[in-house]
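Here's the structure we're looking at; comments come further down.
One chain of protein is taken out of this complex; the other chains stay put.
Chain lettering (A and B) follows the sequence in which the chains are written, and residue indices restart at 1 in each chain.
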Amino acid sequence: MGKHSELFAQTMGLVYPIIILYGFYIIYNGHLTPGGGFQGGAILAGVFTIQYLTTDTKNVSLDILNRIEKTIYLLLLLTGILIVFYMNQELTLIQKSYYLLLMNTLIGVKVSCGLTVIFYRFVLFESR
Amino acid sequence: MLNIVLLLMIVFAIASIQTNSLRHAVIYLCVFSLLCSFAYVLYQAPDVAMAEAVIGCTLSTVLYLVAIKKYRVFRVYYSGHVTLLEKQPEFNVLKNNLTTMMDNFLREHELELDLIDTKETFDEIHGLHDYDVIVEHDNKGITMYGSQSNYLYDGLVTYLIEHNAFDIDYEYILEEEGDELL
Partner (left out) sequence: MRRKVTAAFIIGIFLLIISVNVIPLETSTDLFHYYINNFKADTGAENSVTAIYLNYRLFDTFFETLLLLVSVIGIIYFSRHEGDY
């Protein structure tokens, strides 16, 4: 990709942790404020695009990310079906909100893995 | 407020279609997406606005820009088969001139010239390879072929006519009606 701007790299190095914190904030407050798993996961995937723009690293293992995504999808199905369709009546309100938190986290990690794989696949492998 | 945002959205959508440079189109699309997410906020749907801002404004814009940076190659097949001996020096001069002209034109449009020398005839290249423009140079002269759907070919032809002393025949390849795409 050629040379990277030093100014851009330094500024993004400062903003980087703030964006990660913001993504996790959106995921963990998904059941209280607007936002949720998908939005937070997309923000976390945006961090990886910034990493590509600033440092040009290619040491992201897409295979592992893809495996994580598939595993998390199975976990998502299991917890969702178990809790909502079998135990929804017995749980208290606080337990239900913990269930929402768990589901939001799973969806957020899954979405960020998926969007990262899509981005890196297009950027690194689609060349002539 | 909402009406102003909606009007600006229409303006930027038209601007992104009508502009000539692809980079400008991507940036206009990014601004359109940002205004779209703002309109969602005004419609009191902050969840959708957040998703739109992240996906439309960050990820897809960066993806488009990287794609433009990768696919900026203009592929030209130069098929020269001059057999007469007295035309041989003239052939080289003409070829060099044409190549520099094309290179200048493509540099104006932020593209790179990818020149491929072959001995194959036009029909073989047309059938087998992926090309943007084919130049055929034989004893009679130079002929250029380009597809009608190639939006740069017209500009290239007018540029060569304006700046050129030697004569070239220009021809368009007529595409068949692409019904099988539907």
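Keep in mind that, in the parts below, a contact is a pair of C-beta atoms (placed from the backbone, for glycine too) under 8 Å apart; a residue touches a chain by one contact, two chains touch by 3 or more.
Owing to the predicted nature of the structure, the values given are computational and were not obtained by experimental measurement.
The missing chain lies against chain A, touching residues 30-36, 61-63, 66, 69-70, 73, 76-77, 80, 84, 88, 93-97, 99-100, 103-104, 107, 110-111, 114, 117-118, 121-122, 125-127.
Criterion: only the chains that are shown with their structure count from here on.
Taking each chain's centre as the mean of its C-alpha atoms, chain A lies 36 Å from chain B. By the touch criterion stated above, chain A contacts chain B in their complex at residues 1, 26, 34-36, 38-39, 42-43, 45-46, 49, 53, 115, 119, 122-123, 126-128. The touching residues of chain B, when paired with chain A in their complex, are 46-47, 50-51, 54-55, 58-59, 62-63, 66-67, 69-71, 73.
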